[in-house]
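All protein chains but one are shown at their positions in the complex.
Think of it as A and B in the order they're written, each chain with its own count starting at 1.
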Amino acid sequence: MTTTVTPASAGSAASPPSRAAVRLRTPRRPHSPGRPRRSVLLTVLTGLVLLYSLVPLVWLVISATKTQEGLSRSFGLWFDDDFALWDNIAETFTYGDGVFTRWLLNTLLYVVVGAGGATFLAVLGGYALAKFDFPGRRAVFAVVIGAVAVPGTALAVPTFLMFSTMGLTNTPWAVIIPSLISPFGLYLMWVFASEAIPTELMEAARIDGAGEVRTFFQVALPLLAPGIVTVSLFTMVATWNNYFLPLIMIKDPDWYPLTLGLNSWNAQAATAGGEPVFHLVVTGSLVTIVPLIAAFLLLQKYWQSGLAAGSVKE
Amino acid sequence: MQKHSRRLLRGIGLVCALALGATACGGSGDEGSGPKTVSESDVRAALDKGGTITVWAWEPTLEQVAADFEKEHPKVEVNLVNAGTNNDQYKALQNAISAKKGVPDVAQVEYYAMGQYALTEQLTDLTGFGADKLADRFSPGPWNGVKAGGEGIYGLPMDSGPMALFYNKKVFDKHGIEVPATWGEYVEAARALKKADPKAYITNDAGDAGFTTSLLWQAGSRPYRVDGTKVGIDFSDRGAKAYTDTWQKLLDEKLVAPVTSWSDEWYKGLGDGTIATLAIGAWMPANLASGVKDAAGDWRVAPLPQWQAGGTASAENGGSALTLPELGGNEALSYAFVEYANAGKGVDTRVKGGAFPATTAQLNSEEFRNTEFPYFGGQQANKVFAESAANVADDWSYLPYQVYANSIFNDTVGKAYVSDTTLAEGLESWRKASVDYGNEQGFTVEK
């Protein structure tokens, strides 16, 4: 389960912004008199890391231009004679009665409801942890982190049996409900809210007679905006890339998310009478990550400032 | 610091407290019952009444069969679901059975996997449905498969995989190598091929439980003895020795490509001639035709190499049945569909779609045997396959927990493919691990 709801799983290493980062309010430097000299050597060295990051993606893009046969016969990092990208994309969307479109829409549903809900719960929870002293407050986060440490694959069967009893398996809810929890999001919002919302402002609102709900929506929420964008991007990635949980919960291809659908295409090659469609797996993978990358690029400004929580001004 | 640890403890305490409060879930009971009976008139009544059945299967040709069946019986709806291929589907089926919810009415199950479900009575015994009268309609290997080492009949065979040797004729011709008729010759051919072209391999093998058990089957080895919950496992008979001796040579001399079947690399190797033969089930032609289009015309089919010169022994490789899970519903209707698909009109539809039948009527029909395969340069490959199907020994049995045993094949025998461990040692550690598991699960396992 954790494999699906937190970026900390699957060998990831997530880290919320540090406390030190958050505390400091000094405006950002241009740090010394006179900008530092640009260094070719340093650029080249960092360029190696860049190359490392991009080569596999280049491979994916190039491979997506090849036919099933072309994939087998041509050099991995160069184009085949047939340029089939557009055909592949068209085939990806029409193959199997256009089931890919259905998977895409499912994924969108899971992302909007699941990641949206996860962000909302994390914002509420983080706000509570940061701004209220309530009984059990300290226990909450201890339990959250403790639970994350338990291997998620082993929880899959108990979760499946529970969900099955509740009649949730094979429905979108089986994917959405577990996606609603983002421990990392909760932590990020906690850190963010303690810095971004001055307690004085909340008190002023209360003196004006605003209830807790109105204080939250009118005073707190606008101040939390950059943090919300950041958390929603991370929950979006987690939901978009969710694989293990749907694998267990969803048996009806009509409710597959993209990752599971692609995997079923990949597995098709291993079936007696099945047709290998590696070219569609590759093209489908590309189509799957393009929206995420686009979202990251478009929203760069917001999430980067959200991460650097300290850059928020009151 | 003390404060931290105290808080940590409190956190753990809370988790534990919740644990104690939530023991209400779970629990399971046995649902033993005698064989059911469903008569022909029951089936007819069910068809007239109509309804919906859910079928879990990954066999692609069933789609057309389901459509035809619905056309013939307008009140019936067949909900065909691909719940994953082989193992994935078994996991799903097992989960559904544990939850006692969402169990399909019909499920595709491979022969090697049937034992476990049959033994624990999770599949309906179809004897009382009239399945016992269909025995002579199917070839011996698959029929043995659906009996799953027990008394009942736990499904109707859908397809079968009598083995044959697929070989790349172009490669053999180019290097002037004879197509091997025995496994001894096969090793010679492998050496000759390697000598002629160091990049080419006689075949690929990266350790595959299904392949190994099939070759043992052909070699006359009977490693598994099953009598109810009493199980014996033994890889020391003559057949097993013949297999390990031969195959060890291929591994030692690096004559087989360590490429996993069904991988991208595998398809490439089949297409460019670097994997020159496949000893595999008769369902393979459709996969070659769709997955290795570039090599159309290069490949041919020959009888499986023999362990003794002049022999005709064969074995099954793969193949599956349609079964009725005990917890599914709508038995009469489900049986009607299964019979239609596997013993009735559906068979021809599936054969046309590229499936390999398990029914003798099709296997022996002139039309079937004379079919020319353009992919094999016009060869009437079905003659080879049908011959093989008739020569499968029907006294083979799998373990009642073969799915698990196969899942640890690469943990144990796999060592022989990547280290100094010999195949015989690998089989021995496979045996030990399988014995341990069997004992843990309550079987009485002896050597």
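Convention: a residue touches a chain if its C-beta (ideal position, glycine included) is under 8 Å from a C-beta of that chain, and two chains touch if they have at least 3 such contacts.
To be clear about the criterion, contacts and distances are computed from a predicted model.
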- Note on the structure: Name check vs UniProt for the chain missing from the figure, options "Multiple sugar transport system permease protein", "Na+/H+ antiporter subunit E", "Dihydroorotase" or "Formylmethanofuran--tetrahydromethanopterin formyltransferase", returns "Multiple sugar transport system permease protein"
- Residue among B:42, B:245 or B:264 that touches the chain left out of view: B:264
- Can you work out which residue in A:156, A:223, A:250 or A:280 touches the chain that's missing from view? A:156
- Task: Would you indicate which residue among A:106, A:194 or A:268 is in contact with the undisplayed chain?
- Result: A:194
- Item | Where the missing chain touches chain B, by residue | 1, 4, 7-8, 11-12, 15-16, 18-23, 25-28, 30, 87, 91, 94, 98, 116, 119-120, 206-207, 229, 257, 259-260, 263-265, 268-269, 274, 400-401, 403-404, 407-408, 410-411, 414-415, 417-419, 437, 440-443
- Query: In the whole complex, what residues of chain A lie against the chain that is missing from view?
  - Reply: 1-3, 5, 7-24, 26-29, 31-32, 35-40, 42-43, 45-47, 49-50, 52-54, 56-57, 59-60, 63, 72, 75-77, 121-122, 124-125, 127-138, 140-159, 161-162, 177-178, 180-181, 184, 186-187, 190-191, 194, 199, 212, 216, 237, 240-241, 243-244, 259, 262-263, 266, 281, 285, 288-289, 292-293, 296-297, 300, 304, 307-308, 310-311
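The criterion applied here is as follows: only the chains that are shown with their structure count from here on.
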- Query: When the C-alpha atoms of chain A and chain B are each averaged to a single point, how far apart are the two points in Å?
  - Reply: 38
- Which residues, counting only chain B, touch chain A once they are in their complex? 7-8, 10-12, 14-15, 25-26, 56, 58-61, 81-85, 88, 91-92, 95-96, 98-99, 101-102, 159, 161, 261-262, 264, 267-268, 271-272, 281, 283-284, 286-287, 290-291, 293-294, 318, 353-356
- Partner chain B, residues of chain A touching it in the complex: 68-69, 71-73, 138-139, 142-143, 146-147, 157-158, 160-162, 164-165, 167, 169-170, 247-248, 251-253, 264, 267-276, 278
